[in-house]
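Can you keep this structure in mind? I'll have questions shortly.
Just one protein chain is left out here, and the rest sit where they should.
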Amino acid sequence: MAEINLNLINGLAAMVLLAAFILVATGRLRTMVRVFAWQSLALGLLAAAVAYSTGYWHIYVVAALTIVLKALIIPRIIDQIMDRIQVANDVEPSVRTPSSLLIAGGMAILAYYVAEPLIQSGETITAGALALSLAVVLIGLFIMISRKKAITQVIGLLVMENGLFMAALSLSYGMPLIVELGVFFDIMVAVLIMGVFVFRINRTFETLDTSFLRRLKD
Amino acid sequence: MIALGAIATTAALVTARKERLCIQLSFGISAVAAIMGLLTSISVFLEGDLTFEFIAFPFLGPFVIAIDPLAALFLASISIVGLAAAIYSLGYVPQFIGKYSIVKFCALFPIFLISMAMVVASSNVLLFLIFWELMSLSSYLLVAYEHKEEGAASAAWLYFVMAHLGTACIAACLLYLSYASGSLDFHQIALYAGQGMTELARSSAFLLALVGFGAKAGIVPLHVWLPQAHPTAPSNVSALMSGVMVKLAVYMLIRTAFQFLHVDILWWGLLTLFIGSLTALIGVLYAIAEKDVKRALAFSTVENVGVILIALGAAMVFYAQDMLQLAALALVACLLHVLFHSLFKSLLFLAAGSVVHATGTKDMERMGGLAKRMRYTSLLFFVGALSISAIPPFNGFVSEWLIFQSLLLSYTIQDVTVNLLMAIALGMLALTGALAAACFVRIFGSVFLARPRSEVAKQAKEANRGMLLAMSILAVLCLLTGVLSAQIIPFVDQASADIVGVSIGSQITDGWVLEVNGGEVSSVSPILLAALLGLMIPFAFLLVRSLGGRTTRAKGDTWDCGTPLSPRNEYTPTGHSQPILRIFNPLYRSKSSFTFDPSSSPYSKQKMGYSSSIPKLFEAYLYEPVARAILGVAKRASVIQAGSVQRYLAYIFAALVILLLVFR
Partner (left out) sequence: MADYLLALVQTAVLLALAPLLTGIIRKLKAWMQSRRGPPIFQPYLDLAKLMRKGSVVSQDASWLTSLTPYVCLASMVVAALLVPAFVTESFGFLGDLIVLVYLFAMARFFMALAALDAGSTFGGMGSSREMLVSSLIEPAILLSFFTVALLTGTTSLVSVTSLLATSGASLIGPALLLAFAAFFIAILAENARIPIDNPSTHLELTMIHEAMLLEYSGKDLALMEYSSMVKLTLFITIAWSAFLPWGVATQVTAPDLALGVIIFLVKLLALALVIAIIESSMAKLRLFRLPNLLTGAFILAFLAVMSYFVL
């Protein structure tokens, strides 16, 4: 039983990382949003599995929050924003797909290399997922750097948060409930504010290409 | 063997006038010398080390020639390739009569051959350095032989500079090791060098060795001279250089790293692994981009040196982790690839030489259709291409298989970095193997298949008997060494056992089967594969003849959609590799430009031009800045040379004053 659980947890963690890679590889905005939703779902199930095997009830709460907020509500909000400003479905990458996939692979190696000593000292059952979560954080940051549209930056930030949550899960069974709730609330507010900003950016520049924001400098 | 070489040289010098006799004597005797070398190496394998001491200097210690199994292995490859090159020269060199000095060629060739043999046979640092230098000098002169060709002189000069830079590093490393162990003799160094040297000292010695020998072997970024020098030399010399000389650098690197320095620091092996992967990838990428057939082969040599270093790096990593069995496996794979590569690369160079000789051009875009005009050469080149692309059951396949196996077994190491680096090396090896196959499809297809692209290709005639005989020897060996590899490995294992201390010959071979770890891990039987494939083909032929009855077999035009096909319809070598060049463009940084002829209408143009070039990145970003810096420093320093006697006297006076003060 425990072994199946461990395999399940590892499998879900691998799926979260795989989703991050798919986010890097895809060229369409709608696909990115949907993959992000699936990633959050996998993360929520991961948290639930951890909660099941350790018996800490507060992780259940966090898992439910993850699924409801990040897999259902936030993707819905982003979809609505995209509908309203009628943005083209194309992700505008500044690094092409094969190179970005290889860079993401390099990040995974880096994360593994860095996290290895920590894995040895961890006592939780999800220690192996720490390297994967660090990789997800790095890949989220990479998504923010290498894609030009504002919406992709939002998604990149959300992916980073997913990674951080998974890291917290794997090291210490999540942060105290208050902190988790606070983080979720901040995420909601951040998404709403970004929605407003994206709308204004689009109105001002007629495009979501954030490289145009450089014009503000003049 | 030396005596024979000396005879060959003097015979060449003596018969200066009668050129044909000169050629026959010198190369004939070289061939015999090569056979003697081969016999010597076989006797070492069968009976044990051969040591021969001569000339004992008071300080410098006795000059010893010792041939242990490792040296014998390299001696064998020198001899085989030397024999083939010598026989080939009998047919190839006469073309130079009247154009260049035959005497030089005939005199230098035996010197080159003998100096290479002595390099592996030396067991004393000074003796080694003397023959190493002799080898570099004679090859430099041979590279510059066709000095009327454009670019030959500069290629030779670059080779000269790089070879001496390498020699400087090597000399520094070896002399330091002798200083640390108090003796110039290899055996003594092996025993005493390890003690008393700090880790920093040993690592720097290793790095010096890597840089120095790497410059000779052609690792990235020290490889730039190789694609310029190897093609410029006459083809039999190219074969020797690519097939053997770069391996001698690997030979001494193995000896230095394992015997002298006792590899026990992990990052040495990882560095070698990394450099090997990089070299392999860059070598094959540039090979695919080349139009000149000999330059493409030279880049392919760079790629194979990378593969050899990957295997060597793996061996060093295993040795450093005290996994001697695995280290022996990786080292056997490395040495096997060294031996096999010398066979098929020299075959390829000799065959390319015949083609260049027959068509008068090195440009692949002007060749084509030679398979019908030079039947035997095309067949022999094909054997070489099959071997280098690691197609079963030829020898390249066996060595690549062994290298893969040794990398696959790396998971037993518990280190993070090692595991991931091995996985990456595995991926790179797979990528370069597939790209190498693509490269040789391109080369063979452009040179030999389809229709001739130019007049010279149409007029090409088959190579003469001497050249064909030499190439056939090598081709047959390629097939035999692949098929009978289970029999050859015990000899290679003797060489590696000396170095690593463990013999795995019995574990790897079992009768006709090559296996790893006693057959539980994996096994391959090259001879049975060859037998099956060889039987299957005629069997299929007969089967097909019987099924469906006799059918006609007509000759017709290639399907041409109605317009008659000309050579311009064929895919050019550039076009064939164009998708790969485009995909890897971030690494190539190619520049392309469109030009339009101005014409009255903006909608239709009369003439358009497209040119695309791949800049020489290493030369532009690495070599030229360094060269400029050195020249800049030299210019500043040349201020010292004021030319007037008083100035120089003043310098001497100042130096004298300073010395007096310091040593008060």
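First chain written, first letter: the chains are A and B, and each begins at residue 1.
Convention: contacts are C-beta pairs under 8 Å (C-beta built on N, C-alpha and C of every residue); 3 or more make two chains touch, one makes a residue touch a chain.
Just so we're clear, the structure is a prediction, and the values are computed from it rather than from any experiment.
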| request: Using the touch definition up top, pick the residue from B:I97, B:V476 or B:I583 that touches the left-out chain. | output: B:I583
| remark: Given B:I537, B:A620 or B:L656, the residue that touches the chain left out of view is B:I537
| Pick from B:P69, B:G166 or B:G445: which residue touches the chain that isn't shown? | B:G445
| note | Those residues of chain A that touch the unshown chain are 3, 7, 10-11, 13-15, 17-18, 21, 25, 97-98, 101-102, 104-105, 108-109, 112, 119, 128-129, 131-132
| task | State which residues belonging to chain B touch the missing partner chain. | result | 368-369, 371-372, 375, 378, 382, 386, 389-392, 397, 400-401, 404-405, 408, 411, 416, 419-420, 423, 426-431, 433-435, 437-438, 441-442, 444-446, 448-451, 513, 515, 519-525, 528-529, 532-533, 536-537, 540-541, 544, 547-549, 551-560, 565, 567, 569-571, 575-580, 582-583
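Methods note: only the chains that are shown with their structure count from here on.
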| How far is the middle of chain A from the middle of chain B, if each middle is the mean of its Cα atoms, in Å? | 49
| remark: Seen from chain B, its contact residues with chain A in the complex are 416-417, 420, 583, 586
| field | Parts of chain A lying in touch with chain B, wherever the complex brings them together | value | 98-99, 109, 112-113, 116
